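The other protein chains are all here in position, but one chain of the complex has been omitted.
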Amino acid sequence: MRYLPHTNTDRQAMLHDIGVNNIADLFADIPSEFHIELGSMNLPEGLSETGIVRKFTKAAEKNRHAGNTRCFLGGGTYHHFVPAVVDYVISRGEFLTAYTPYQPEIAQGTLQALFEYQTMIARLTGMEVSNASMYEAATATAEAALMARRVTRKTRTVIAGSVNPRYRTVTENYLSRLEGDFVEVGMGKFGTDLSKVIAEIDNKTACVIVQYPDFYGSVYDLAPLREACDAHKCLMVVAFSDVSAFGLIESPGAYGADIVVGSGQALGIPMAYGGPHLGVFTCKKKYLRQMPGRVCGLTTDADGKRGFVLTLSTREQHIRREKATSNICTNQGLMCTAAATYMTLMGDAGLATIAEHSAAALDLLVSKLPSHVVAASGAHYNETVLTFESGDKRDAFIAEARKQDIFAGIPLEKFEKNIEPKHLLVATTEMIEEDDVNELIAAMEVAA
Amino acid sequence: MSENKYSATSGIQQEEPLLFEHAHEAPESINLPGVKGEVSSDLAAFKRKTPANIPGLSEPETVRHFVRLSQWNHGIETGFYPLGSCTMKYNPRVNEQIARLPGLAHVHPDQPEDSVQGMLGLLSELQGWLAEIAGFSDVTLQPAAGAHGELAGLMMIRKCLDARGEQNRKKVLVPDSAHGTNPASAALCGMYTVELKSGADGRIDLDELKKHLDDDVAALMMTNPNTAGTFETDIKEICQLVHDAGGLVYGDGANLNALVGVARPGDMGLDCLHINVHKTFSTPHGGGGPGAGPVAVNDTLKPFLPVPRIVENDGVFSIETEDEQSIGTILSTLGQSGVYMRANAYISAFGHNHIHQIAQDAVLNANYVLSKLKSVYHVPFEGLCKHECLLTDEWQNKHGVKTLDIAKRLIDLGFHPMTVYFPLIVHGAMLIEPTETESKETLDSFCDAMLEIAAQCEAGDTQALHDAPLKPIRRRLDETQAARKPVLVWEG
Partner (left out) sequence: MSVPTDLKFTKEHEWVRIEGDTATFGISDHAQEALGDIVFVELPEVGRSIDAGEAYGVVESVKAVSDTYAPVAGEVIEINEALESEADLVNSDPYGVGWIIKVKISDNNAETELMNPEEYTEFLDE
């Protein structure tokens, strides 16, 4: 077996040194009734490296993907540009095959990259501090709700119905075993009506969670929410699905958000059928001690040189155990390195261009819609809801687009039960060219 | 200098500033794809008033910056990494290659099912294999890491007890040797924990367990082999006792590497088990993650598995999103698919004919290291170990040397230290997990280093241990300063 260095001679010599006769003796402490017959597992025969490549190539060929289609799918995952350099950096064995930086002297590379990530993601979201990642956006949202309970010592959570339904479901699920109300505020439109959200806030409320741009891609003024939160001493939590937006639009931090959470997948991380992605978690510095997850901090070494360590560990499970701020241990560290590399390559200018192109593609699409298809009104970033005359018409369009190798969008009922099946969530990124939009529109006309 | 025996040298190590400190202005705009046009006036009203202040470097500078940083790291590709409880084994390169195939890497999670049959097939296949290897009836791939798996498992246990009308059961028994995520997950699940004091042999003490079994018990969380690296030989009786008391048994599968292909936790009476695929199934740990924490369950817990789930009908895969009894959803997507591609490839390479060699060589290596070191380091729990061995610094203490010094000295000799100060049940713990992908030559070299350190202690020649490490780009870092005045972002 090519991953195992020992020869049988090595094994014999080692057994001899240990003082046992054979390998089985090393397992004598496991009651014999639990020993299974070696080789009896219901698995196929081991494959050579070539065999593995063939197997996966064959499986991969059965899938359609963003490289051989045009992808207008969003809903939390987006087909953005993944620079070759990002993949190169995270393929380097020193980053890829290291564990969590428990021995900082020989993990300064990971640690400095984390520190740079924390700095840049805090700046992009307009916040003071960041942790070193959560699993992904939905669990990050749930962790924000839990943190707000600790900070405020209150237990009621209010969440807007325009937050990605998956973040809502996961958050509700995390909170459902704990005391306290979970209030979802229906919006009655494909957008966010802050007045409805604000009307639900009371003095028992620990936090209000909204999404910006919201699940439907709509962008709106968050300022009234800050006032309402101040009036009731509750935390303002802002979620997002596509962090590229903040290359262009005002950051949640600029509106005074207390905690900002969401997906950093847009920062050079492939869609990979749902993961690994990057859960972003940033907040105000005053709440630092209640923050979940690992953080990297600056310090000096014995010679007085600048260096980095994981810090504030007393919040975490390995020290605080049942009183920890979260149970998270392994996080998405490598994805922070990817995001740091990506942001370094882009800079402010590149991030702005990516966002402008993503938004411009949607504008173009909406401007060309035939009269039988209606887009949600108001300011949108790179995602919106299209409404068709009927479900059949919509499905005919999806099918026509598929013939042209276009994934036209996600039927909204996939996210929201009990909704009429005639709506389509469409997203654009800088990977969509003008021709792609034209072909999508052409498919709409053919299917009309 | 004895150091020449070991791999560590001090070659050129480049200093590298923070990227924010590179002096020059950001380069001209880069050529990016997409629709070039003005954004709508609706959206323009929301434009950022000030840029985020992300400096940006040119492509060659970016590459050099991160390559230099990478060179300050020690990874499993660089050298031995015997971090106990973490199973740092070689991460096959072909797994990286296949995970990057466009048909696997650039697939959107909401593509229509008929366009992802290859992906669903690989995931479903892995699900079946994990159930087989762990000895359970089914598996969920949704949990994103071990701790997330603990939460999923406990949620299923909660739901199962609720279904039995036993909402009052909220006590979770956790041995004092358990990993911190165990009690933290129990708390997150709305339950409270009671710590079980380990017996004199480091194992679960049956009398102590019995003392705490009553009508409040929801579950016992146990790790087998335990975090001291020894097998819980009473496992059958332990599970029986908990079941008789009306509770369920949660298995922390972080140490599954000791059993792969040789014995199956599901056969021993556990109700569920999380699997850290970033440990046992070789997916790279990435300097902190990502991992994945699939949970295997028996028939008792199967009805409560999370959704969405992959189901197969006549070779066609589809995704089930609703189920009355399910605990619901704990992640935005089906799971960390990219990680699972690599795990599938790892198991594919071994197959039924080689899979048991994982546990065999892992256990052989740990016992070999133990046999070489036990005469000079204190072994708190006598006997065979499984895939990792536990030592302490008791004998070095009398020379003023602590576990931390030994760990830091190993760095100067070219090795990543073992896990230190865990488990908490012994003073000055050193938990060594060599894994199956290390050669005898590497193990011998590491043991020589450990013997040499012990000899230096005996000889009172301990200065090098207190000063260590001297060779890496940084020496011991001041953790107190970092925690007293936290600086988590660059303010320059």
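For clarity, chains are labelled A and B in written order, and residue numbers in each chain start from 1.
The criterion applied here is as follows: a residue touches a chain if its C-beta (ideal position, glycine included) is under 8 Å from a C-beta of that chain, and two chains touch if they have at least 3 such contacts.
Keep in mind the model is a prediction, meaning the values are calculated, not measured.
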item	value
Where the missing chain makes contact, among the chains that are shown	A, B
Listed residues B:195, B:323 or B:479, member touching the removed chain	B:479
Absent-chain contact - pick from A:91, A:300, A:313 or A:404	A:313
Of A:204, A:289 or A:403, the residue in touch with the unshown chain	A:289
Residues of chain B (touch criterion as defined above) contacting the omitted chain	421, 479-480, 483-484
Chain A, residues in touch with the chain not shown (by the definition above)	289, 313-314, 319-320
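Convention: only the chains that are shown with their structure count from here on.
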item	value
Centre-to-centre distance between chain B and chain A (centres being mean Cα positions), rounded to whole Å	20
